[in-house]
Every structure is written in structure tokens, then in C-alpha cells.
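Before any comments, here is the structure.
Every protein chain of the complex appears in place save one, which is left out.
Right, subunit A next:
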């Protein structure tokens, strides 16, 4: 038996200062009748390496810089590559920028598909490449001092699993 074609293949990408509402984003993805699976991921602000070492002052804030113009294109390109590998319904990628307090929501990836395998894999794929290709940079503040967060080798390794 052949699968019915996915009717709604809309991609929604937003780079924004404002917070996002997980429930509302889920509802939007779940509204597609041909999709039997929705996988959502949210990333939160946590303490980063350098300034959060023992005896170091507490990190109080994270600032997210981005490359206006390129960021949205890079995210759209990553979603298109995911669509070429798996049959996907609606996909949402939201990334916040600017000053964010600890524990704030920073990123949302939501993928709808007919079945769970494609939705899980595509969400993982999108996050792996967002981490290595989307032009965002984190700077943390502790005790009035700022420090750029270093890229992690493990993120580079994670994106290689798809090649």
C-alpha cells in the first residue's frame, strides 16, 4: 500500500528576540491530517564552560549574536536537506537572539511526518547541522565579565553521522 502524499509541507523559520510557546508550536505541527508523528525539541540556556568552572563567578546571562540575512537562509537550507532525506510534513525552526537569562528557551525544532522514524531522524539532523552551520554565537556574562563560548568538538562529530 502506498502512503498518501503529505499535503502540508510548510517550513516555518523564525529568528526572534521573543520567547516561543511550545504548546502553540506543537498545535501548528499537529494540525496536518496526513502526519501521524510530531517530534519536538527545545533547547534551554545553561551555564557554559569557561566562566562556570569551580570558584568562577556564576553565569548570569547569555547573549546570542547572529549574522542577519544568512541565518534564516542557513536554517532553510538545513530543513531542505532534511526534506530530501525523509518525507516530512510541516517543519518549524525557531531560534532566539539577544540577551537570554539562565534556563530560558533558546531553540525550538519541530518536525511532523507520517511515521515516527522520519520525524525523530529529521529533528536530530536539523539540530546537528544547526549546531555546526547556522551562524549564531553565544557570549556569556558572569560578574560583569563577558566571554565567547567555544565550539564543541562533539557537535562537529555529531553532524558527521549523516554523511
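We take it that a residue touches a chain if its C-beta (ideal position, glycine included) is under 8 Å from a C-beta of that chain, and two chains touch if they have at least 3 such contacts; residues count from 1.
Here, contacts and distances are computed from a predicted model.
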{"item": "Complex member absent from the view - protein name from UniProt, among \"ABC-type polar-amino-acid transporter\", \"Phenylalanine--tRNA ligase alpha subunit\", \"Molybdopterin synthase sulfur carrier subunit\" or \"Stage V sporulation protein AE\"", "value": "\"Molybdopterin synthase sulfur carrier subunit\""}
{"item": "Sole contact to the chain not displayed, among A:59, A:112 or A:127", "value": "A:127"}
{"item": "Absent chain, residues of subunit A that touch it", "value": "43, 64-67, 69-70, 73-74, 77, 95, 106-107, 127, 130-139, 148-152, 155"}
